[in-house]
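Below is the structure I would like to discuss, written out as structure tokens.
A single protein chain has been omitted; all remaining protein chains appear in their positions.
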Amino acid sequence: MSDTTPPVPLLEVRELTKNFHVPGRGNNVLCALDKITLQVGRGETLGLVGESGCGKSTLARTLLMLERPDGGSIRFDGTDPFALTGKDLLAWRRRVQMVFQDPFASLNARMTAGEIISEPWSTHTTLYPSKKAREGRLRELLQIVGLRPSDAGKSPQEFSGGQRQRIGIARALALDPDVIVLDEPVSALDLSVQAQVLNLLNDLQHRLGVAYIFISHDLSVVRHVADRVAVMYLGRIIETGTTEQVFDRPRHPYTAALMSASPRLDVSDTTPRNRIVLEGEMPSPLDPPSGCRFRTRCWKAQDICATDAPPATGSTDNPEHIAECHFPLLPIPVTDLFARRS
Amino acid sequence: MRTATVAVPRASMIDDDVVLTVTGLNVDLRTPKGVLRAVNDVSFEALSGRTLALLGESGCGKSMTAKALAGLLDPVADVTGGTVVLGGTDLAALTAKERLAYAGPELGIVFQDALTALNPVYTVGTQLGEAFRIHEGLSAKAAKVKAIELMGRVGIPEPESRVDSFPHQFSGGMRQRILIAMAVALNPRLLIADEPTTALDVTVQAQIMKLLRDLRTDSHMAVVLITHDLALVAEEADTVAVMYAGNVVETGPVKEVFGAPHHPYTRGLLDSVPADVGRGQDLTSIAGSPPELHRIPDGCVYQSRCPLVQDICRAVRPALEPDGAQRAVACHFSEELAHV
Partner (left out) sequence: MSRPPRNDTKLPRGGRAVAPPGTEAIALPRSESVADKKVSLFRLLLKDRFASVAAGVLVLVGLTAVFGPTLMGDLSTRQDLGATNRPPFSVSDGWAFILGSDSLGRSMLARLVVATQTTLSVALPAVGISLVIGSLWGVWAGYHRGWRETASMRVADVIMSFPSLLLAVVILYVFSPSAANIVLILAVTRIPIYLRTARAESAELQSRTFVDAARTFGARPNAIIRRHVIPVVLPTLLTLATIEFCYVMLAESSLSFLGIGIQPPDVSWGLMVAQGRQYLQTAWWLSFFPGLAIMITTVAANVLAAWLRIATDPAQRWRLTLPRKRLISRLPVKEVL
């Protein structure tokens, strides 16, 4: 996908913060995003990993300007999109698009596939002004995502989940974006269909040079598609780095626990595997723990974790492999971390 | 101590009694296109203290099989053949009333979505106690005591104070524990778990699967685990039955089937897993998609996607034949595949 030198960031997010007000007594400020910082380069894939409630969907929505941030900034090619209005804002919207998780809910069941894919052009009328141009582009898009031209007249119920997701991808491509945010695009699909869609996404990235922000809870999928990975927990990014760094040598205990909890398809060894089983569940974002947010479930927690927020530190060998922890794990391979007992 | 390291047991369990034998189960479905066969000639066995996984993608009929076992089919579906023998009795031959005696004491079922499976207007204590009131004739008070005990057994903290809470006040993982508690309340011989962790986060999934394992060990239940997740099957199940388009295509011990699959579909599934494929390389995917119910072909159900397909596959549907000591496979060319 991309080369190893850090590219000029296409999308730069600094200290992004988003709060929600939840009706009710007591503390009713939900901090969904807490000073999020990340970057995406041209043509690169950033994987965003986290469990439900960590804020990844909120982050996706904020990047697409469906929510207004309460703090921090986003810079897209140097421009702050939230400062734009009118035509400039509309033009900016073309550059970032989204593929949604649920192939059923993200398509209006009363429209045909062709209408769904061409809907963006009704708003951005200057792109393909003539009907002929639109039809031509629609045919192209259908072909790019592996559907037939005759599929344009069918309604979503007539397609399988994988095909609907292709329609969603075609719709996201309709405006020729630079970045596509994919929110769990293959989670609702069967395994064999998942492979087809992942191959398609890979192919599209090669052909069109589009960057992906790939949100998923499925670590094996993220490992396959992402160049770099950011791990989220309760509104914060607690670890970032390249895929190998984060998955093979995790520095944050939560990442290690995630890796450990994922079942592994490996029947070759018969010895019991040590697994970190976290206790409890993710605390409510309405009342996050003081200091380090992960301390209530962390086996390495000490007093300092409750009083001081952990600093973001790079590892000595790889300064861009950053983790927010007072006691980051030693950089040994994850296979050694879960040492097999003989 | 916040966490515990737990050894994932792979050693064999004691008590290998046959608890459930399903033979030739057929389920027909009435659809706008006519009466169609949704589950065809399905046979498998569940042993006490062991987990059998029904593995397949969506539309393969695994959920419908589970519902048929539990007697919970939608009115448009009917069991039209086969036997379901649980502890000596053929459940398929019973009337609905006779079946009522089995739900709970003999058979427990855990569904995927705990929020819709629990009644939102009753407290958790009431719902947990229901099994005791119905089958053991306990009073409401005594049932509540049992409910608290049950909640403790499945790892819900502070059960005394939470027994009067409503389902929506619990998190997803906790609700799933409650559902499991309801299923195991009367120590059934068989537990059917229909995608119990699909809607949960992976760390919560690890907790729930550990809970199921512990419960199985304590009471020597047979567990039938319905899932599409190969890795989950690899770690949690002892035997597996792979289903495709309403038919069982391969069965056997998990290690053997996954280590050396004898059916092209199993092989294709295993190859589709992104685990070890390098980035930027294409995954091996099975071309096409499963046939629609009214277009299931004569002959082998997998013919439209199978790389090995020959004329005989289109003409004759392979039966599930024994393949070695503990395995069975439904393929004309399983021998060839076994030696590849």
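Which chain is which? They are A and B, in the order written, and residues in each are numbered from 1.
Please note the rule applied: a residue touches a chain if its C-beta (ideal position, glycine included) is under 8 Å from a C-beta of that chain, and two chains touch if they have at least 3 such contacts.
Please read these numbers as outputs of a predicted model, since none were measured by experiment.
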Considering the whole complex, which of B:Asp113, B:Asp214 or B:Asp271 touches the chain not shown? B:Asp113
Selected residue (touches chain absent from view) among B:Leu200, B:Ile286 or B:Ala330: B:Leu200
For the full complex, which residue in A:Leu16, A:Ile74, A:Leu189 or A:Cys305 touches the chain that was left out? A:Leu189
Just the residue numbers, please: which parts of chain A touch the chain that's not shown? 19-22, 30, 32, 52-53, 57-58, 61, 64-67, 89-90, 93-94, 96-98, 100-102, 104-112, 119-120, 122-124, 153-162, 164, 168, 171, 174-175, 184, 187-190, 193, 217
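Here, only the chains that are shown with their structure count from here on.
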Centre to centre, by mean C-alpha position, how many angstrom separate chain A and chain B? 31
Using the touch definition from the top, list the residues of chain B that touch chain A in their complex. 1-10, 57-58, 171-174, 201-207, 209-210, 228-232, 234-236, 254-255, 258-259, 268-270, 272-275, 277, 279-280, 282-286, 289
Chain B-touching residues of chain A, taken from the complex the two chains share: 1, 51-52, 160-162, 190-196, 198-199, 202-203, 217, 219-221, 223-227, 243, 257-258, 260-268, 270-282, 296-299, 301, 341
